[in-house]
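A single protein chain has been removed from this complex, and every other one stays in its place.
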Amino acid sequence: MDRKKDVVRFQNVGMRYGLGPEVFHDMSFGVKAGSFRFLVGPSGAGKSTLLKLMYLAHRPSRGLIHMFGHDTATVARKDMPAMRRRIGVVFQDFRLIDHLSALDNVALPLRVAGANEEQLSDHVAELLRWVGLENEIHSLPSRLSGGQQQRVAIARAVIGRPDLLLADEPTGNVDNTIAMRILYLLEELNKIGTTVIIATHNEALISRFKFPQLRIEDGRVIDTGAETGAPASRTTNEAAGRGS
Amino acid sequence: MDRKKDVVRFQNVGMRYGLGPEVFHDMSFGVKAGSFRFLVGPSGAGKSTLLKLMYLAHRPSRGLIHMFGHDTATVARKDMPAMRRRIGVVFQDFRLIDHLSALDNVALPLRVAGANEEQLSDHVAELLRWVGLENEIHSLPSRLSGGQQQRVAIARAVIGRPDLLLADEPTGNVDNTIAMRILYLLEELNKIGTTVIIATHNEALISRFKFPQLRIEDGRVIDTGAETGAPASRTTNEAAGRGS
Amino acid sequence: MKGSRFRKLFLAGRDLPLGRDASSRFLVWIIGFMVILGSLSLASAMLLSDVGQGWRDELAGKLTVQIMPEADGEDAATTLDLRVRMAEQFLVGRPGIARVETLADSRIAMLLEPWLGPQSREDALPMPKLIDVQLEPGSGIDIPDLTRRLAELIPGSAIDDHGVWLTRLLTLTGAVETTALSILGLILLAATATVVFTTRAGLAIHDKEIELLHLVGAEDHYIAHQFQAHALTLSFKGGIAGSLVAAVALTALGFIGQGSAIGMIPPITLSVSQWLVLALLPLATSLIATLTARLTVMRSLARMS
Partner (left out) sequence: MKGSRFRKLFLAGRDLPLGRDASSRFLVWIIGFMVILGSLSLASAMLLSDVGQGWRDELAGKLTVQIMPEADGEDAATTLDLRVRMAEQFLVGRPGIARVETLADSRIAMLLEPWLGPQSREDALPMPKLIDVQLEPGSGIDIPDLTRRLAELIPGSAIDDHGVWLTRLLTLTGAVETTALSILGLILLAATATVVFTTRAGLAIHDKEIELLHLVGAEDHYIAHQFQAHALTLSFKGGIAGSLVAAVALTALGFIGQGSAIGMIPPITLSVSQWLVLALLPLATSLIATLTARLTVMRSLARMS
């Protein structure tokens, strides 16, 4: 993939649900490959909606969205699965499959992509250890605490080493220690090339990791990382953070 | 109700799920009528489990639980609904009914109790305005943002002016401004007689509202409010907060 | 307040989105289908019972005395006539015999047409004479004895009470009738099972909502009522639709039956009381469905603790 290219590019995007009011209008911004962004804004501002557009769960009401350089409006239905496999998502409401164990839930993106069953389970178990669930590998989601479920959701999003990781409030149900740990994990992932966008309310996190922000205000987005050329590493991000 | 009495009293309570390990053991504590407690502890410590025991969704593996002075082990099945109506719960995963509007979701406890339909809807709409959802009264949960859903769940828990309010991570999906507002609402409720117990990871909240804590550590509970005789108002709580 | 509560329980109560489950539409269809099959089975049983009864009535109260022409020759006809008169004399007034009527030759020719063909009418062939004998209902007359006596008196006479063929036919119609009624029973059983399963499906699909209702203090009958009302609505819809389709089909069959040459089989028409029995079928089905749903839910909920 061309590292100079925008992974996500919005051009004059407007979005409304059904006949409701516009959640946002004329949104234009780009996220370069390899960047890391916090997506912030008050409750109901449209953070989840913005992410939904990026993971192709919704189409915009107007405007153009390019993902990985492809215009999403012209991608054929049969090419969607392949594009979606390049995107990992942590949903705000987790969306774990109730009757599958933590392991099987995390393995899902690999299975769906036709991965080799033998290699798969070691890999998945290792990642679950990483998020502190070594004792819950075979537990069903209903047997897990809220924070444990959230960590399974995060593991599922990163297992396929996606080109783009979208996380919606990924630390709402865990304490600060675990939240930090998750952020370090995502930072590692970012270092090896994944573009990361995290929607969050967690101010402790935002102030600790000074990544540039996509800030939704009055239906428009402001990219605090845009002026400096979208730095990918934290050191440069701190400069961007000061800049905002 | 006798204000001197414990609303919740645990005696040597042990709890395990199925044949799993004990989540906690020999837990003994009481919560006096009119008190306000934060329930804290790391992810997976058993906060939600403790609340489940209180709202009668599970029975303890051993030990005695008295709610409102009744031994829960001896309450007849037919008397359960009446007891549950005295308890309002904010679930960690909201548990809104998908096909009912915000208004109908909030009205549910009143309907189930056979309340008068005419008076009901004004009352509900007013409460929804209070939590900032005046524009979403007739929206289905699927049309609401995460934070909006959480506020509907809170409104449903308090609508029946329960004697006991249990809230499991009620501010995980809202920003700090709204979190504060919700806490003020619960404090109001507490002032007019409701006993409130809130499980939370939100350290900003805990440090701002210095209510005494029920702290789960290594499967035991420590009540930081116990020594001062369970103060109900914030002024005395601050002393307790310092004490911890 | 109490009144309002009851209104709530029996009119509103749509906290569970049962109507949106795909199984809803499905239950309507399946109940409809079963009521169609059931109605057709029931109608078949009733019609066959009628057919059998018709044949029994037509034949059981009746004998045919056949007197064969004896010899060729000029006086053959006279002899035959004489013997017929003798037979009439012998039969008339005997205990158990209500009416004796010698059929006109033209009538006989018509009856024999299937055997002899139309040409026999104008032919020289001496035809047998037939005497219709109407028995008194329940006369219990001893037919073999009568046959013997008549044959002694008048050689060349025979009595046909259609016994063998009637037995054959009645056995057949009886068997089909039993089958039809068994199918009806099977169908009612299957309808009950269907309601049990869709109700259980509903309980399973909405387990989270049901748990929530319990947690906010709903009583079992609050929940059961929703399922029960739902089952009533669906089974009633399906039952009525099925009944109408069956009624149309039966009416159409009746018309076709009248128009075609099935002559031998009595017309496929139902009496008013038979239509009423058919109309009871969807009602009975709805009732069964409602009760089944309630019982299923109450039992399942009680087991949930």
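For reference, chains read A, B and C in written order, and residue numbers begin at 1 within each chain.
FYI, a contact is a pair of C-beta atoms (placed from the backbone, for glycine too) under 8 Å apart; a residue touches a chain by one contact, two chains touch by 3 or more.
From a predicted model like this one, the values you see are computed outputs, not experimental measurements.
Student: Which chains here would be touched by the one that got left out?
Tutor: Counting the whole assembly, the omitted chain is in touch with A, C.
Student: Out of A:Gly44, A:Pro109, A:Gly132 or A:Gly225, point to the residue that touches the absent chain in the complete complex.
Tutor: Candidates A:Gly44, A:Pro109, A:Gly132 or A:Gly225; residue touching the omitted chain: A:Pro109.
Student: Among C:Leu37, C:Met86 or C:Leu244, which residue is in contact with the omitted chain in the full complex?
Tutor: Spelled out, the listed residue whose C-beta touches the missing chain is C:Leu37.
Student: Per the definition of touch given earlier, which of C:Met46, C:Val65 or C:Leu203 contacts the omitted chain?
Tutor: Considering the complete complex, C:Leu203 is the one touching the chain left out.
Student: Of the residues C:Met86, C:Leu186 or C:Ala247, I need the one that contacts the missing chain.
Tutor: Touches the omitted chain: C:Leu186.
Student: Which listed residue, C:Leu103, C:Val176 or C:Met298, touches the chain dropped from view?
Tutor: C:Val176
Student: Under the stated touch rule, tell me which residues of chain C contact the chain that is not displayed.
Tutor: 20-23, 25-26, 29-30, 33, 36-37, 40, 44, 68-72, 76, 114-117, 119-120, 123-126, 128, 143-145, 147-148, 151-152, 155-156, 158-161, 163-165, 167-169, 171-173, 175-176, 179, 183, 186, 190, 193-194, 197-198, 200-205, 262, 264-265
Student: Footprint of the hidden chain on chain A, which residues?
Tutor: Touching the missing chain: residues 55-57, 77-78, 80-82, 84-85, 89, 95, 97-100, 104, 108-109, 111-114, 116-117, 156.
Just so we're on the same page, only the chains that are shown with their structure count from here on.
Student: Among all chains, which one's averaged Cα position is nearest the averaged Cα position of every protein chain shown?
Tutor: B
Student: From the centre of chain C, which other chain's Cα mean sits the farthest off?
Tutor: The most distant chain relative to chain C turns out to be A.
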